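Quick one: this structure, given as structure tokens, is what I'll be asking you about.
Every protein chain except one is present and positioned as in the full complex.
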Amino acid sequence: MTLLELKNVSVSYGRIEAIHDMSFAVDEGEIVSLIGANGAGKSTTMKTISGLLNPRSGSITFDGEDITKMKAHIRVVKGISQAPEGRGVFPGMTVLENLDMGTFGLKDRSGVKAGFDRVFSLFPRLAERKSQVGGTMSGGEQQMLAIGRALMAQPRLLLLDEPSMGLAPQFIRQIFSIITEINQQGTTILLVEQNANQALTRANRGFVLETGSITHSGTGKELLANPAIKEAYLGVG
Amino acid sequence: MEGRNINMQFNRTMVSLAVVAVLGLAVTGCANQASTGGSGTSATGSKVNLPAVTSISTPADAVLPAGDGKAKCASGLTLAYIGAETGANAQLGINIFNGVQLAIDQHNKANAGCQVGFKKFDTEGDPTKATGPVTQAVNEADIVGVVGLPFSGESKATGNIFEDKGLVHITPSATNPTLTQNGWTTFFRGLGNDSVQGPAAAKFAVDTLKSKKVYLVQDDSDYGIGLADATKAGLGNDLVGSDKVITGQKDFSAVVSKIMNAKPDAVYYAGYYAEGAPFDQQLVAKGFKGAFIGPDGAKDDQFIKQAGNASSNAYFTCPCIPGELIPSFETAYKSAFNLEPGTYSIEGYDVATVLLSGIDKGKTTRPALLGYVKSYDADGLSKHYKWDSKGELATPAVYGYKVDNGKIVPIGVIGK
Amino acid sequence: MDDSWISFDIPSLMQNFWSATFDGLTFGAIYGLVALGYTLVYGVLNLINFAHSEVFIIGCYGVVFTLTSLGFGPNVPTLGPLAIIGDLLLALIVGMIASAVTALALERVAYRPLRKRNAPRLAFLITAIGASFAIQYGIFLVRGASPEPAVTMFQPTPIFDVFGTIVDSQQIIIVIAAIILMVATDQFIRRSRTGRGIRAVAQDPDTATLMGVDRERIIMTTFVIGGLLAGAGALFYVMKVPSGVFYAGGFVLGIKAFAAAVLGGIGNVRGALLGGLLLGLIGNYGQILLGNSQWTDVVAFVVLVLVLLLKPTGILGTSMGRARA
Amino acid sequence: MSTTDGPTLIPDAKAEQDAITRESNRTTRGGFFAPLADRWNRLSRPQQWAFLLVVVVIAYALPVLNPPLITSEPGNDWPITCLQMAIFALVAVGLNVVVGYAGLLDLGYVAFFAVGSYTAAMFTSPDSPYLHIPYLWTLPVAMAVAMFFGVLLGVPTLRLRGDYLAIVTLGFGEIVRILATIIPAMKGQVGFQNVGHPPGTAADGHPIFSNSNGTPWYWLTITVLIVILLLAGNLERSRVGRAWVAIREDEDAAEIMGVPTFKYKVWAFAIGAGIGGLSGALSAGATGFINNQKFDVQTSILFLAAVVLGGSGNKVGAILGGAVVAYLPLRFTAIADYKYLIFGVVLVVLMIFRAKGLLPARQRLLAYGKVAYARVAARSRAGSPTAATKTEGTAK
Partner (left out) sequence: MSISPDAGADLTSHGPTELAELDIAPEVAEGAAPEREISVGVGDNIMEVKNLTVKFGGLVALDDVSFNIKRGEILGLIGPNGAGKTTCFNAMTGVYKPTSGQVLLEGESLGGRQQHKITRLGLARTFQNIRLFGEMTALENVVVGLDARHGTSVLGALLRVPRHRREERTAIERGMALLEFVGIAENAAVLSRNLSYGHQRRLEIARALATDPKVLCLDEPAAGFNPAEKEELMTLIRAIRSDGYTVLLIEHDMKLVMGVTDRIVVLEFGKKLADGLPAEIRNDPRVVAAYLGEPEDDAA
């Protein structure tokens, strides 16, 4: 079943089009990866889905409902949650407060306790540092916090914008296995990555983004095997 | 988080508790207050009893605007008021030009053969803005006489312009003594200046109110400074301390606490009611039992409005006559403008009358009218008008006032 | 005129030290309440809401009109204690509402259109100044230049005595109430859901939106809180300075409150309290030490400049963003 | 950061996107004055000079022409109104150096105006017991004294940024004003009378420069204004102007590009202060009287509003803004009580719909820029197909 669908979406900054006529869909239960170079339009795509940016044309449908014009903070309530690029950890808030921010949009607070338990079991490191202030944490810990915080909103669709950025290899692997775990717990995931190898290995399907347009699509395995993609995004040359 | 709702609850409770607690404190205060019964009459009132003057005798042969009703003059002659019409000082301006307007209306009504025009020019009371309107006025040939300018600063900035063009102007309210020391021949003052009022006030405090210790507070205005200097000189050894405040100041706690430490019998405030009223109010609230003496700038109904019962310790000095005690003027003013005459209304009326009487006598050119004013010697409704060579009134009178039952009432002439 | 325009009257300072302290604290508390409005808006929008002084003065008018229509005037009221409490509460509520509505209107009419247009900072400042002028002279047209007649709420009574200086009930009420309100605000910002929303928007508006925070609503709430506090400050101001309500009265106090916010570290809630109290004290000590009240603002501003030179972001420095509320 | 630092108060993705969109729409549509500006730029240098000459002649003739409808009479003498406009324009040009070019928010600019006024008064008024010098000498002296105060204020405070600088300058303005009250030598509200004026006696025996005759003062003021404009133009089209604008645009980047930012900020303050002092001295002479009134925050804000109204960063805009701010209340005395209300509303509306003022900034920062750009234009007309602006690259 299709959870999220973008149809002919274009986003522009003035005369510069950041996304051009983009269409793709994410099915319930999937992990979908968007890969591409810096500036290819990955983050713009994410911001458009979460509502931080308005598309110039096209439509976005979530769970059968047209959300093209819906305000960002309401999309959160509807079940789209994002761990933003650069993590967006609130630097002046503690781990607990940061996680609690994730529940801001929840009307029904009965699941909050379970949410904390879930996050702490996924990221034991956060449980150890409940009262540490976000700004003083390391990059990896901040990434965990950002993902955990997004999960607190009990999303149906989790948007992850470059979760591996700035992380050590062992951390990257760990984060990706947690992402897989989250997916297995039933959350659909849309992932934007430069680390194409990991992203495509874990993904059911993937898209390659180049300067605002999707140039390749297919299952993760297909894309990994595509020589052009290997050359451009995987190989060191 | 889990505890969140509780916290919010806590916050609300805390705020409401705080409010109640705080107000509770207020109540205690009020209750105590009520039991000591400290509100109401002033302590000084009983010390020296100064009876109010209920009527003043207007000179029998006072010159009135109407004249004999037979005046003939060319049409197009105009008198002008130059001064504040808008801005923060607008009220004073309104008081004055209404007086002028009344005089001209009465004149024109009585003298069909001599219709005098009236023009108003707005300076906002601002010296830097005064040159434009004054220049405009002196350049309009039909203007033969001017009432204004009301403030000392703007008068200083523009006196030479009148001088250059030989246009007579009589100020109804500018009291800075130095104004007549510029050698201007066109400047006349329709009331006594500060060097008259200051010593009179000092004498009033020491002799009439029997104050042995007087504390002097001045504001930063030209008026306050001049008046304070003149009063200080008059007080001599009876001055126990002095302080300065600033125009626009509304809190006087520091001054008040200094005064309470000095324990004077009377406080003389050289300044305007805008600061004087809250100052007196705060003095009395802190327990000051002595008299509060203010000059003409403080003598205004606004003083009582703002200071309330605290004002019952207040006395004023003023080189002005209480216009409201002249029934003919008060009635006419009230029916014309639906307002009580204000401070300087009668001065505006009187000096306009001086100019009008000149026009009636055929002095319809600037030099002629100037010459006429120079040699003028007659009673006005409020006082006798005769100027010395510098433009000061030859015999200015200073009246004393006190606050009685929420009204400013005159207590007669306190100095000449 | 004597030429010794500056002299240090230390005996006078010694003699008046405690009264200067208590009065300074009283004023400081009022500055602090108003400063909170500057600081909250600054924290969330990085904007000096120059028109906050008018938000405050409108609150003062609300308080004065309410009390006047209830029969209060320049004289000490003859009502019973309970009646006074009730009336003051009513005035407080009216003042707070009046200020909050003004603040909200400002936000909607003046600032929101600029935000939508991503206008440069200078544009916000000029708009704020424009709004400030418009409100001030709007009041001037309606009420004239004269202050409103004094409103005395109750006769302050001596509560205790510190080295011969009487501390009265009014001073205690103002200082304690203001501090309670400020602590409550601080706690509200730190602990409540809305408070967290405010902090989140202050720290990272886009991420806050991604958490389901309605940024526009948070901004409105912030203006409203600032307005409510200014309205409370208005009651205390009228209590302390019964005839200080005139069209430009807010502007004068607003500059001091703004300076207090900067002194404490603009954007910092606790800084506003600290800055307010300090500014009140410094001004009062300064005017007594230097001989007259004309010095108050000079001393206050000189200290402000000195503090900023040593700590360029104010005493407590950082904003709601980095500091913990 | 400086006042204009960063495009927005806080980064908000959507507002940023909207702004960029609006901005690019605007450049395609062309602003309100854009066609005029384009036409102006297409004129050759001699044509521009000829046109300017006409403008200058009209400017000089203004008080004599006394055009109906425009005139401020009968409420205010027209030549004196012209003079007030010229003085405000001069002030605005000075403040524009600080706020418009260098992006330093100065809320206490009136202090320098006051310093200039007092300098002129204390060296010429008979009320002053000090050394007396001819009035015209006070103009450079007032400039120098004001510049000294500018440096005095600038050196310690220009390390502060943005809003902190704003409050410090505001405080400085207040300090100067109150000190003028406190220090006896400054004579508070009593003030100084008969401030000097340039020499010269008219046929009727009155001095040419009297305070009731606005025209000679106006001519003097706009002559000064033209000289200042030429000099300011020289600065603008030099490394100094470029340094200021670079600081305004991005102070850190400017520093890293080798601009001694602190030094140039102090220069901006000093030069701005100097022009402020000069206009203060002219104002004091023209009025003939000064006291401590009108040097308050409101006046400072009025000055700032003049700059922003005209178009911050544009010296012609500053002149326009200054003249308009001075003119309106003098022209419409009937609405005098409403003027500040209207003024406030206009500021709000203007900022919403024309945030960059009447004449948006576009400074020319190269002395020979025209030549270079003409060459580029000529070459691209000659037709290299790649010369057109390409929309390559991507947005992030």
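General remarks:
All chains are identified by letter, namely A, B, C and D, in their written order; residue positions are counted from 1 within each chain.
The rule we apply is simple: a residue touches a chain if its C-beta (ideal position, glycine included) is under 8 Å from a C-beta of that chain, and two chains touch if they have at least 3 such contacts.
All values derive from a computational prediction rather than experimental measurement.
In terms of the touch definition stated at the top, the absent chain reaches A, D within the entire complex.
Listed residues A:Ser81, A:Gln154 or A:Asn195: the one in touch with the omitted chain is A:Asn195. Touching the chain that is not shown, out of D:Ala50, D:Ile133, D:Ala202 or D:Ile256: D:Ile256 (per the contact rule at the top).
Seen across the whole complex, the unshown chain contacts chain D at 24, 27, 231, 234-235, 237-243, 245-246, 248-250, 252-261, 267, 271, 313, 361-363, 365-369, 371-373, 375-377, 379-380, 384, 386-396. Panel shows chain A; residues 16-18, 20, 37-40, 136, 138-139, 164-169, 194-198, 210-213, 232-237 of it touch the chain omitted from the view.
Heads up, the rule we're going with is that only the chains that are shown with their structure count from here on.
Compare each chain's C-alpha centroid with the centroid of every protein C-alpha atom shown, and the nearest one belongs to C.
Inter-chain centre distance (chain A to chain C, centres taken as mean C-alpha positions): 44 Å.
Residue numbers of chain A whose C-beta contacts span two or more other chains: 47, 52, 97, 100. Contact with two or more other chains is made by residues 1, 193, 206, 215, 294 of chain C.
Listing the residues of chain B that touch chain C in their complex gives 3-4, 7-8, 10-11, 14-15, 18-34, 38-39, 87-91, 220, 229, 243-246, 248-255, 257-258, 261, 274, 277-278, 281, 285, 302, 304-311.
Those residues of chain C that touch chain B in the shared complex are 1, 12, 15-16, 19-20, 23, 26-27, 73-82, 84-85, 88-89, 92, 144-147, 149-150, 152-157, 168-170, 172-173, 176-177, 180-181, 184, 187-188, 191-193, 240-244, 248-249, 252, 284, 287-288, 291-294, 296.
Taken in their complex, chain B has these residues touching chain D: 85-87, 90, 119, 121-122, 124, 126-128, 131-136, 138-140, 153, 156-158, 160-161, 164-165, 176, 178, 182, 220-223, 225-226, 246.
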